[in-house]
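Comments concern the structure below.
Shown here: the complex without one of its protein chains, the others still in place.
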Amino acid sequence: MSELFIPIILLYALSGSVSLCIRKKRIWTVSSWTMGTAGLLLSLLSLYQVCTNAAGEICGAWHFSSFPFVLASDRLTAVFCFLIGTLSLAVSVYTPRYLEGMHGNRRKYFVSGCIPFFLLSMLLVLLARTTIAFLAFWELMALISFFLVLTEYEEEKTRYAAFFYLAMTQISTVFVFAGVILLHSLTGSYEYPSALPGSDPLTALSFLFLFIGLAIKSGVIPFHKWLPHAHPAAPSPVSALMSGMMISTALYVMFRILLRFYVPELSWGFLILAFGCLTAVLGVMYALKEQDLKALLAYSSIDNTGIILIGTGLWVVFSASGYPDIALMALVGAVFHTVSHGIFKGLLFLTAGSVVQAAKTRNIDELGGLLVRMPWTGGLFFIGVLSIISIPPFSGFVGELLILQALIGGLMQMSPLMQIVMLFVISLFSLTGALTVMTFVKAFGLTFLALPRTTGAEKAREVSPAMYIGPALLAGVSAVLGIFSSQILGLLGYPGMMPDILTLSLFLLITAGLVYAAVYSFASRNTRITKTWDCGIHAPTSRMEYTGSGFTQPVVRFFSAIYRTRIVYSKEYMDPDQCLFRNGTASIYLVRFFEENFYLPLARGIERYAEVVSQLQKGGVDRYVLYVFAAVIALIVILGWSA
Amino acid sequence: MMPDVVRICLVLVLVSSAFLLSSRSLSNLVKNYQYQSVLLVLIATGLAVIEDRPLLFLIAALTLASKVFGLPAFIRMIQERMRIQQDIRFSYLHPTGALMVSIGIILLVYVCFARILHTLYAHNSLFFLGSVIGVSMVLMGLLAVCTRKMAITKVIGYLSMENGVLLFGLFVTELPFIIEFVIMVDLIILVLLTTLLTVGIDSSIEEYKVRLQKFHLWTEEEGAQ
Amino acid sequence: MNEFSILYGFLNISLVLLVSPLFMTVIKKVKARVQERSGPQFLQGYYNLAKLFRKETLYSDYSSFISRIAPYASISILLVAALQVPLIWVPSQELVTGNIIVFLYLLVAGRFLLALLGLDSASTFGGMGSSREMSLSAIIEPVTVVVFAALAYVMGSLSIPEIFRNATLQFPAFSPTILLLSISFFILILVETGRIPVDNPETHLELTMVHEGMLLDTSGRNLALFELGHAVKQTLLMAFLLNVLLPVGMVLDVSVSALLIGGFLFLIKGLGLCLVIGLFESSLAKMRFFQIPNLFMIAFFLSILTIFVEVML
Partner (left out) sequence: MIVMLYPVCGVIILLLQLTQKKHQWLSLLGVIHSVLYLFITAILVLYPKTWDQNLFFIVDHLNVFVMLITSIIFTSASVYAVGYIGGLVKSGDIDKRSLRIFYFGFSLLLFVTTMALFSPDIALFWIFAELTTVLSALLISILTIRANIDASLKYIFICSTSMLFSFLGIIFLFEAIRNSTGVGSLEWSVILKEASTCDSGMIWIAFVLFFIGFAAKSGIVPFHTWLADAHAKAPSAVSAVLSGAILNVGMYGIFRMTGIVHGTGVAYQASLLLLVFAMITMSVAVFSMLCQKKLKSLIAFSSIENMGFILLGAAIGTPMAFFWALFHMLGHSLIKAGLFLSAGILHRQYKIPTRTGEDEIGDLFRLQPVAAITLMGGFAALIGMPVFPLFFSKVGILIACAEVSIWIPVLVLLLFAIAAAALIKFYLSIMAAEFPDGEGPAPYIAPVWMIIPIITLLLFSVMIGIMMLPGEESFLLAAVSDIGIRVNP
């Protein structure tokens, strides 16, 4: 059955090459439609595969220059293929209209050509079954996404983001490559190894390499610094795919490694758990303070990666210490949250993209009042916000519910020492949940509600229909995933894990209906539209509204240890001995902790060392011949010494 | 008896390359090179007599023709055109320092080769002595190349390195004659090319064009720069 | 979903709707008596609601559909939450399968809608109210989850009826853990319903109001719905505390007389708790906004102590 993946792969490649090679006017609509059909076929095929509980069937095996490339799919792959299918369908509907807003024809061909190849490379990473194939498609994915981030290469910010992104993906490739090499030397073949004992040091080292490689790509905290630069710099459909799908692909590989490659150790579980908690808490803290809408969404992807890592870490800890049922619950929660995060993060990025294109700015303090002007985009963003802050009937809630249930289950059953760990993780987990709610109240409230703060937001008009049908599709899928989640899990073979959300949402609807009927019939119906009450002065202007930094100032005060702010002020005086003050500026900004204390010093260090090494090349013939002379003398000494 | 004559010549060759390192004026630099080539010819004939290999006579004649008369005459012609006599500019090592270093080199090579070729060293073979002196001559030539600023003096240093190789080649009994001959031709071409290029480097740019006209090698439009 | 559970659902909701305005007014009455004022009459709560339902509703011309749907959504969320918390009669087969996590996240949903409402009318007070509400909830959320986790750990199950049933079975056991739990629950109630140390419910002074700030621009039936929702939330949380601390009137197997006695006992216990809340409120002054985390740390410490005590002893 899984041979059908091959035509889908060809369809993706076709839609990519169509737009890259043919230069006809508006060719990108044709390529988007082919990509849409490919996405639809892919999601249908993967749904079929998931339901029929297909075992790992090979769908293709080749030998590229004497290295084995095998593609196969099983249920876990099918779930993520469904995610790729839905996202590509939504993006294919969204992109043609979005590209109209871009300037430069060559750039439109380039973007609409590269997106299908980007999806194709991620699909191939999912299907790969030999380490070499995985490595090749992993690097292909990195390269294509680098090109896509680089589309608007005029601005300095985009080029800095693209370079930072490439440097980090190169380092991630180093670790993944080293892991693959170590696996090859352990097992002697390129096939995916199965159940390597976690105890012997070399296997543990290979796991560590692979884990760090994947952590860099999925934005785990110490390595996350490229993500908030790269995702906003890319055009919106691309950042939706990068945040939605690329992070899920990296996490899929994490699941694949832990499920099949190794028999994980308890210490590995604690490692993943530690990284998960750190990423979840710090991710949401930085998201809270972010003023750029798309960077805020990027940071919240980091936060969700943290939550998923907590789920995976719990699975490893529980299965290593012998509690299979809550371990399975944590794993199912993590996988479900990855898929639902992929969908609603794609929805949020697409709608944010329409907002940014309509209002021409990404800064939250310059937006406002868009819900009245862009009702559809605002409504869909609202649904995305409801699912990301895990409100019960929506899909975000299911993942967090399962993970929290596993945590409390762990609290009940495990040894006292472990209980302390569980308590610690519970409190961090719920702190992240609460801060996510606050972040998205700020994101939705200040962008969409109240008065527009600048003329850009004032003149924003609703984007064309295609640009909200795509996200609407994602919103529908997200709602269905949320409401029918216990039925879906039952279908997949994990019944009885969670309360029935369907009845809960039915009751919500019924009560809402009853309350509305009661109030409509008994209470008075007359309503009046007036000015907002403002202690009697004239109508409130947009300057009287709360801004982003004002909204988050109390939390910044509570967690001031984490938010190191720096105050920079400059004064100008009229007279030389500085007593008549003319004017001055003062600004508070958040110290970018990781960037300033870790990445920039490292880059400067490499730069200085490179400067020293390149001194070797400055100089005339004499200096070069002197090098030869010294080298020959050294060799002769080695000759003498090594006899 | 004869071998110790050869040993004396070998030592004299080392002395000549030491002189090469330290001489200041260009003209006696070339004279030094000529003495060194003459010594080489003597060694070649000596060896030919001892080990009665007629081949070495031919090599000696060839060296006499090219290295004692041919190349020095060509270099002296280049020197007149450049009208630069004194090459006082040194980089890194002044002559006294260069001599110190060359003594160190000879000792180092001797010790290292003794440790490696302990069998040959044991019965004190001529080949071992030849290899030590050959390698150290090459190294001293290299030192000359890198301590002199003027390109023309670098060429002469290079020639003394080539002499070292030739010397070492003599000691190997049946090294085919063709190899020796072809090396000679190859090195002559090399030196011709480098001397032409050095003409460009040493003299200042303006003279460079005028001088090249004289050799009518490169007809120059102004557009090159 | 048998007919017993439907009856339970109907009974539970009607009891909650009936009792909650009364408890609000009793607390106001107690505070007034402490200040030697006569205070509002007992039915004042119901009169206010009736008056508000009849008044005209004003909407700001800047507000969007959020202001229209938020009141209905938040009251229906709280009523569904009420379905899950049995006040008197613990049904064998519950109507909506929910556990404490679903209950918690429903409370978060209610708070989220309220915060958005505050921001919708473009007024400074609304923004300030929702910013403070969100900051406080960000701090209290870990404490709430840990308190509920401790409760689940002590009672051994996640689903709420199960917890109450275990509580009634081991009722006479005045164990230290139950005591510690009820103190942290009491602090939780104070925070969730915006009582004195955290926020002053009676005043409209922008310096101190948190919960009121968000509702500043609501009027007429919307304000009534929010007031009712607020009261229902308080009753639910009080029910948690009461049914765990002294589950004396709980009914396990249903009969009309048992229900009446249970209802009456619940009323007595509720009034007693309102008395305690009123006295506690009037004995304290409002804490400075940035000192409130210290209060939460006490609740956090107590709940962790509960688990240690349960584990160690």
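By written order: A, B and C. Residues from 1 in each chain.
The criterion applied here is as follows: a residue touches a chain if its C-beta (ideal position, glycine included) is under 8 Å from a C-beta of that chain, and two chains touch if they have at least 3 such contacts.
Every value quoted in this text rests on a predicted model; they were computed, and no experiment measured them.
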The chain left out touches which of the shown chains?
-> A, B
Listed residues A:A167, A:M412 or A:I469, member touching the removed chain = A:A167
Where A:V30, A:M102, A:A178 or A:L506 are the choices, the one touching the absent chain is A:A178
Which chain A residues touch the hidden chain?
-> 63-67, 106, 132, 135-137, 139-140, 143, 150, 153-154, 159, 162-163, 166-167, 170-171, 173-174, 177-178, 181-182, 184-185, 202, 205, 606-607, 609-611, 613-614, 616-617, 619-621, 623-625, 627-628, 630-632, 635, 638-639, 642-643
Could I get the residues of chain B that touch the absent chain, sorted low to high?
-> 113, 116-119, 127, 131, 134-135, 138, 141-142, 145, 151, 154, 158, 161-162, 164-165, 168-169, 172-176, 179, 182-183, 186, 189-190, 193-194, 197-198, 200-201, 205, 218-221, 223-225
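The rule is short, and it goes like this: only the chains that are shown with their structure count from here on.
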Could you compare the number of C-beta pairs in contact for A-B with that for A-C and name the larger?
-> A-C
Provide the C-alpha centroid distance between chain B and chain C, rounded to the nearest whole angstrom.
-> 102
Roughly how far is chain A from chain C, going centre to centre by Cα mean, in whole Å?
-> 37
Chain B residues counted as touching two or more neighbouring chains | none
Where chain C touches two or more other chains at once, by residue number = none
Under the touch definition given earlier, write down the residues of chain B that touch chain A in their complex.
-> 91-92, 105, 108-109, 111-113, 115-116, 118, 135, 139, 142-143, 145-149, 151, 154
Touching chain B in the complex: which residues of chain A?
-> 621-622, 625-626, 628-629, 632-633, 636-637, 639-641, 643
Residue positions on chain C within touch of chain A in the complex are 1, 53-66, 72-73, 75-77, 79-80, 83, 95-99, 101-102, 105-106, 108-109, 111-112, 115-116, 119-124, 127-128, 130-132, 134-135, 137-146, 149, 152-153, 156, 158, 216-217, 220-221, 224-225, 289-290, 293, 300, 304, 307, 311-312
